[in-house]
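Okay, structure first, notes after.
Only a single protein chain was left out; the remaining protein chains are all shown in position.
Then we have subunit A:
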Amino acid sequence: MEENNTSRFIPYDLIQKDLDGVISAEERLLLERWLSEDVENPKRYDEVRTLSDDLIVLEHYKNVDTNSQWDRFKQGLDRVQATDEVTLPTPMKTILKPWMKLVAAAVLLMIGFACYLNFDRWVGYESQLYGTAEQERILLPDSSIMVLYAGAEAKFNTRTFNQQRIVELKKGKAFFDVRHGRTSPFVVELTHNYVRDIGTSFEVNLLAGDVEVLVKEGTVALSGGKGAAAKELILQKNEKGFFKKETAVLSKVTVDDLENDYKVAQKLSYSNERLDSICSDLEKRFQSHIVVVGDNLKARKLSMYFDGQSLNEIVQILSKTLNVKWKASKKGYSIYE
């Protein structure tokens, strides 16, 4: 140090000793003094240190035998490749038989078809409604009103409703007050037929497949089937239309004729009584006319209990119980086999 005491002087020997870890306390003091003499000296120290390291690395660089390294690496590579071949999964082509592809295609097609059919329901466009309360009042997208009675079930498509005003009545009783001034008709789709509004408010009642439509206001067309060719029965205000599922027969009566029928019965109880006597009692109570066709049918005995049903409903219940047919006319009701 004493012979080179300039700022550019670098004590290589001291740095080398420091790096080798053999520097004495006195020499360390000299080295630290040199480091503090100039702000550049720590950088020079690092430079020499790097150079010293590079010289060591250079020795290793020269000693690398790439060929022998490759030979060793190759062995590892062979092992990996052998393992890969052992564990290589069977290609899909060998697993999949042609018939499997066919089945897969069919399944995919079915899934696609199901997706297409249920698209509206799955994406939430289809609105399913249930009449849970006594009278469920629902405002439809076109501002028409639908009142669902308890137990009724209906659905409509919110996406397409403004283009096709169709409400599907699945079961129960519903009242419709249709908003007019639109080009598209308002249709209530039923299982076997439909009710087409012509300008009105009306009530639809589904009874075990049979249909009753009561027009409160305006005009309604009750169809005898599905499709454009279906026969339609035009119902005016205060007219009640009937559709019988089994015969597909359409009939109508005015509500005035049936006024008495809609009187609600008090509690009625019949125990092992003949049908004709039951009907006779009902005629008196409802001031209506019920014809039972056939002596055998008249003689059939029944035990029945009614509480709050209309005559119309009672006739239907009787017919169902005896598994016979019935029809309503201006004169009254007929029950026949």
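The rule we apply is simple: contacts are C-beta pairs under 8 Å (C-beta built on N, C-alpha and C of every residue); 3 or more make two chains touch, one makes a residue touch a chain; residues count from 1.
Keep this in mind: contacts and distances are computed from a predicted model.
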item	value
Undepicted complex member, UniProt protein name, chosen from "Peptide/nickel transport system permease protein", "Family 1 extracellular solute-binding protein", "Amino acid/amide ABC transporter membrane protein 1, HAAT family" or "RNA polymerase sigma-70 factor"	"RNA polymerase sigma-70 factor"
Of A:64, A:208 or A:228, the one touching the omitted chain in the full complex	A:64
Which of A:16, A:280 or A:334 contacts the chain that the document leaves out	A:16
Per the touch definition above, residue among A:53, A:307 or A:337 touching the missing chain	A:53
Contact footprint on subunit A, counting only the chain that is left out	10, 12-13, 16-17, 20, 22, 46-62, 64, 66-67, 69-70, 73-74, 76-77, 80
